[in-house]
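A short write-up of the structure that comes next.
Left out: one protein chain. Kept in place: all the others.
Naming follows writing order (A, B, C and D), and every chain is counted from residue 1.
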């Protein structure tokens, strides 16, 4: 999992039923200092995240499908599983 | 998932039945600014995409097979699941 | 698997039941000389690891779920499976 | 999937039954201009490919096993699924 920041929304014409009712968000991967990197994912939202939120992103298909309750098949790889409250590094 | 742009078609001699009736497209991965990167995938088309289209690409085998209705086995990793209509970044 | 160093803890609002009772740790990937790299993972702890520990990280969902006894589904990709005692290179 | 070029053969002492009767080939990953990159895979051949052939490589274990008819387990990740006849980019 990695820490990302939601930077936009994506509108796409997809005919697969699994995407109905799910928001697609553009998530930028943050580095260890919390700065945006050039890497991004189009992730399915499972945490009511909005643009600007720092989020926990799971980038693995089987676990992502479980979060969305579409076991075991479904066209998803990355999912936003939580909102980050705090990162503590000593 | 990532945003790609279809830049070509691929013709290959493949004997596996799963590829019958499916178009193989060359998809360039776009960066956050919508510019092409050096990365590409040969993806199976599941969205009637054509050369020049901006598309949503799922790069995970299990989900890709589900989109193509070949559950749970089949020789595919990347699949074009939709046509991008709009990316909104504020 | 790779060798990492625990450099912090993560607090996140996650509603999925699997995360209850599990600590989320920020793990920096070490290179062959034991130096920190820019790569990190948010990993679930299964080895009572603490900040500063050198740990063995499994970065594959199916195996990670098995370690946590959540077979075969669960929203996890990376898990800390052990504490490194020694790396011998001749 | 990506486009590769077969650049060699590999002889290895492997005791697993799945490798009996299967050729291991060294495949260099080609970039969008058809030039070799520094990336390679040791792939199992399922398309009667030879040194010099441009091939379609599937780099995902579950699909690779299906091509080789070893469902669902087997020690393989990359497999050559076809010979490239033509790449058309306009």
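Rule of thumb we're sticking to: contacts are C-beta pairs under 8 Å (C-beta built on N, C-alpha and C of every residue); 3 or more make two chains touch, one makes a residue touch a chain.
It should be emphasised that the depicted structure is a prediction, and the values quoted were computed from it without experimental measurement.
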Given the full complex, what residues of chain C touch the hidden partner chain?
-> 1-3, 31-32, 47, 56, 58-67, 71-72, 79, 81-90
At which residues does chain D meet the chain that is not included here?
-> 7-16, 19, 24, 26, 28, 38, 40-43, 51, 61-62, 65, 72-78
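The rule is simple: only the chains that are shown with their structure count from here on.
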Just how far, in Å, is the C-alpha centre of chain D from the one of chain A?
-> 32
Of all residues in chain C, which are in touch with two or more distinct other chains?
-> none
Work through the pairs of chains, note which ones touch, and then classify the graph as line, ring, star, complete or other.
-> line
